[in-house]
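Shown here: the complex without one of its protein chains, the others still in place.
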Amino acid sequence: MIAKSIRENLQGMWSLLVGMKVTGKNFVQPNITVHYPRQTVASLEGYRGHVELVPHDKDPTKSKCIACSNCVRICPNSCITMKAVKPKKKAEDKEAAGDQSEGKKKAPAKKAKPELQSFILDYNYCSLCGQCAELCPTGALRFSSNVYLAGFTRQEFVIDLLARLQRQAQTKGAPNG
Amino acid sequence: MAQENQGLTFPFADTTTDEPIVDIAPVRKILDICRAMSLWPMTFGLACCAIEMMGFGMARFDSARFGAEVFRPSPRQSDLMIVAGTISRKMAPLVVRLYEQMPGPKWVIAMGNCAISGGPFVYKDQYGIVEGVDTIIPVDVYVPGCPPRPEGLLEGLFHVQKKITGKRWWPLPQTAEAN
Amino acid sequence: MDNLASENLAWIVLFGHIAIIVAGGFITVLSESLVRALMGLILTLFGVAGLFFLMAAPFIGLMQILIYVGAVSVLIFFAIMLTNAWPGGDESGNISGKKVIFAILASIAPAVFLGSAALRTAPPSIFVPEETEVRELGRFFLEPYILPFELISLLLTVAMAGAVILVFERRKKK
Amino acid sequence: MNLDLRLDTSGDFYAQKFQPTKREDTLILNMGPQHPSTHGVLRIILEIDGEYIVRAQPVLGYIHRMHEKMAEVMSYPQYLPNPARTDYLHALAWGWAHVGAVERLMGLEVPERAEFIRVITCELNRINSHLLWWGAYLLDLGAFTPIMYAFDDREIIMDIMQRVTGSRLTYCYYRFGGVSGDIDDRFVSETREQCARMKERFKMYKALVTENFILRKRVEEIGEISVDTCRRYGATGPVLRGSGQEYDVRRAEPYSVYDRFDFNIPAYNDCDAMGRYLVRMDEMQESIKIIEQALDALPEGDFIHPKAPKRAKPPAGDVYFAVEGARGKIGMHLVSDGGKSAYRLKLRAPGFSNLSLFGEVSQGTLISDAVSILGSLDLVIPEIDR
Amino acid sequence: MSILTIYHLVAIFLLCIGIFGIIYRRTLVGIVLGIELILNGAGLSIMASAQLTPTPNELGQAGALVVMGIAAAEATLLLAILLVVSKRFKSVEAGKLVTMRG
Partner (left out) sequence: MIEAIPIQLVIMLVGLAATMAFVGLNAIVLVYLERKVAGFIHRRPGPYEVGPHGILQPFADGLKLVGKQIFTPKGADSFLYWLAPMISMAPAVVCFLVIPFGPHLQIINTNVGLVLILAFTGVNVLALCIAGWTSQNKYSLLGAARGVSQSVAYEIPLLLSVLPIIFLTGTFNLFDIATNQGSWPWQWFVVTQPLAFIIFFICALAETNRAPFDLPEAESELTAGFHTEYSGMGFALFFLSEYAYMVIAACVGAILFLGGFKGPIVDGWWWFLAKVYILLLIMIWIRWTFPRVRFDQLLNICWKWLIPLAILNLLITLLVIAL
């Protein structure tokens, strides 16, 4: 009885030493920390940041969006507000410049296509389900990899995606051109 | 607190703290830097974001590098309240109380969309949640996302440091987009 | 000159300790909060320990701290915590004047007798006592005075056993 | 300086309604809503006698997020992100329960590849959930290091999952009729690598924790829950299996392709916290077994049913679909009136039943043991409050 | 005034204030505090008498140690008694315990 208990306790003490060996082994192994602001994680591929507009193939300041507002309707949290106007006469020129190459079903020449005026994402309400991007008939939405958002007011995250797109096009275009 | 619970509007939390005993500009500056470099968060998780908050303290992202290592369970010893998750109306008075229990100077990060605005749980006629923690306590930094990545929270921490000292101490990550 | 200075210093130290003891004593009996009273007691204990040091018996002084402060006062603290003897509850409130008078009378009586006795029959004393080795003390305990030493041990054992039995019985009844 | 320890007279509604026993030497202690060992915002009112618990009563609702109500307001696809947020640790199982119920009601068939993807991701998610539980449980017991090691593994799994699902935690991956994106070779190879790595890690976990003397003393013969108690409260999952009942929804009412895999259902007859601990540790290894089998047998094909409707609109009727989550049986009872949002959606949260045990089991234990029991139940409070 | 007298006066002071405390205090714990004061006075007196006179020093030190031993034993027992009393009478006020009933 006593012998058994002593043996058990000795084994227990041994297990404690084994535990210390494990932590000791880990102590000498290299760190796995990503030193964040100086390094970033290897792969953000596939991660959903907030959505962003995909620039048009031809004109990087324009979006592929056709203002069908599918995304507005599917969004569970109604974070997307979209404003589009039906263009007057001059719409044809732009269409000719842009949309023709896209294999879209509803791009007949006659119909006046609404033009995107503003595309505002209230990121504060988004739950990143990704259904807007999935449902988009033209593939005009994608996920940004901007995961470093933080700010002093919540208005900072009401993002005007169209303006953002244009800004990006400019900054990207500047060094190149 | 219980009475306040009945009404649906919460009086703004009592944010008064004692005046500092010594208030000389250079001393204050040094103290501010020390405060910025040793922001001890409170172990206070509400929902999903709390797991990412744990990730923020764990080996891969390691908030300890910036002095935000010591997660204190008691609000008395913490400087930073990370509101990580949805605040239900039942919880709101307690969040206010926790905030008031922290001794000044203190800072609040609203982490995740739920804490910022109610996030995915806001719909017409919703009855259960507080739409934004900034309606009940003053918030210093917002970190959006659902849930934000630990990098986002680290950025939030840097923003708090920037707010305290008026300077960003660490470089911008290379992949951060010029927004 | 040097000697005089050190002598004066010695008196200052002595009276400092006495002042601590007096203050502690008054806090112990007069404060409304029992915890504060206990703090007063501890102050007194430290004062007495200091006097032991002055009497060149550091071992006894340390024992005083070890036993009284480390054990006895902690036990009393426990008693305060466990018995709901809240300050503002049991210990506060007016105390009848009669009781105070009785208390003062009862305490003055021995003071008068013993005090006068102490003053009248004061034997000549050594100003500089010499330190005893702990080893000597141990020998003293183990050779001529082994009986009292064993009696203390017995007393402590019995007290511990008694305490355990007292509290244990209550649990059994429940 | 007036602290009446016997009764929290200044307490709120719950503390006042909490009927203390007749004993007078007890004190009421509020554990939570903000307390390190409640993993969120659970509040437990304890009546303690010294260190012993006389009575314990959980108070819920501090993170009630109206999930059931939202199902009635939102259309079916709009509700997709919600289940992930009920139980954020095993988000995919909840998502599966939701899409499964809708699919069953609609009679929608899921392509085989999608089913396999679902199995793989769901099991990966289960490992993640158990790993977090493991770390957090040991944190409750006072060991700081295991949670760090658990997160090392978690981060790798999260990276693997993030590539296909897009998130780290609150996955919104399953769609009616399939999944939202296909897996690729990289996913397969990374998963295989991780499975091999995990096997090594389990050995380390065992040496560091499972065989640790102090831990064994802290969990063995603590919080014994009999099968009968489990039945009375409806406890499922590792709690029930830790009591010796080999009940697993994956085996009992097989859904998806689980009947094709060869895996054991770990069960321990000791009924104590150690039993529950071991069940979870074994379950992770079983999950790895399932994942490896699924990867081997991964068929080609669509990852989503080609005719899957974008806006699901199931016919009128009601359906119940259950899956095995990391915490137990997740059930979704969906009642539809044919509209675009559910008429009623009842979520059966396993944590709720598991928590209900606590009041009974914790009676007469030490506070430390209560923390140990609470941890061994593996609670996720938003799931309980829904 | 010899230094021994001073020590003795301090001891007497402790005795007096202890007695005062015993009568003045209303709770049992307060009374225990008074008793401790008296015991301290006794120890001090014994020590002083031995150290500052030609008496062997060990005698005084041993005496002081005995006093401490007694104090420790007494405190242990008193704690136990206090616990029992407070459970039985719901109070540790000395005035309420005069009934001598269980």
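Of note:
Labels for the chains are A, B, C, D and E, by order of writing; each one numbers its residues from 1.
Just so we're on the same page, contacts are C-beta pairs under 8 Å (C-beta built on N, C-alpha and C of every residue); 3 or more make two chains touch, one makes a residue touch a chain.
What you are looking at is a predicted structure, and each value in this text was computed from that prediction instead of being measured.
Listed by label, the shown chains that the missing chain touches in the whole complex are A, B, C, D.
Among the residues C:Met63, C:Ala103 or C:Ala159, only C:Met63 touches the chain that is left out of the figure. Of the listed residues D:Val73, D:Met148, D:Val188 or D:Met204, the one in contact with the hidden chain in the full complex is D:Met148. When the whole complex is considered, the residue among B:Pro103, B:Pro138 or B:Gly166 that touches the unshown chain is B:Pro103. Residues of chain D in contact with the chain left out of this view: 1-3, 5, 27, 29, 35-37, 50-51, 138-145, 148-149, 152, 208-209, 212, 214-215, 217-218, 366-369, 371. Of the residues in chain C, those that touch the hidden partner chain are 3, 5-7, 9-10, 13, 33, 35-36, 39, 42, 54, 56, 58-59, 62-63, 65-66, 69-71, 73-74, 77-78, 80-81, 127-129, 131, 133-135. Contact between chain B and the unshown chain involves residues 17-18, 20, 30-31, 33-35, 37-38, 58-60, 62, 64-67, 69-70, 72-74, 76-77, 79, 103-105, 169-170.
The criterion applied here is as follows: only the chains that are shown with their structure count from here on.
Taking B-D and C-E together, the chain pair joined by more C-beta contacts is C-E.
Averaging Cα coordinates per chain and for the whole protein, the chain whose average falls nearest the overall one is B. Look at where the CA atoms of chain C average out and do the same for chain D: the two points lie 60 Å apart. Once the centre of each chain is set as its mean CA position, chain A and chain E turn out to be 77 Å apart. The multi-chain contact residues of chain C, meaning those touching 2 or more other chains, are 84.
For chain A, the set of residues that touch two or more other chains comprises 32, 41, 47, 76, 127-128. Residues 12-13, 33-36, 39-41, 61-66, 69-70, 73-74, 81-82, 85, 88-89, 132, 147-148, 151-152, 154-155, 168-170, 381-382, 385 of chain D are the ones touching chain B in the complex.
Those residues of chain A lying in contact with chain D across their complex are 9, 11-13, 15-16, 18-19, 21-23, 26, 32, 41, 43, 45-48, 74-76, 127-131, 134-135, 143. Chain contact summary for the complex, chain B toward chain D: residues 1-2, 5, 43-48, 50-52, 54-55, 58-60, 73, 75, 85-86, 88, 90-91, 94, 98, 120-121, 123-129, 146-147, 149.
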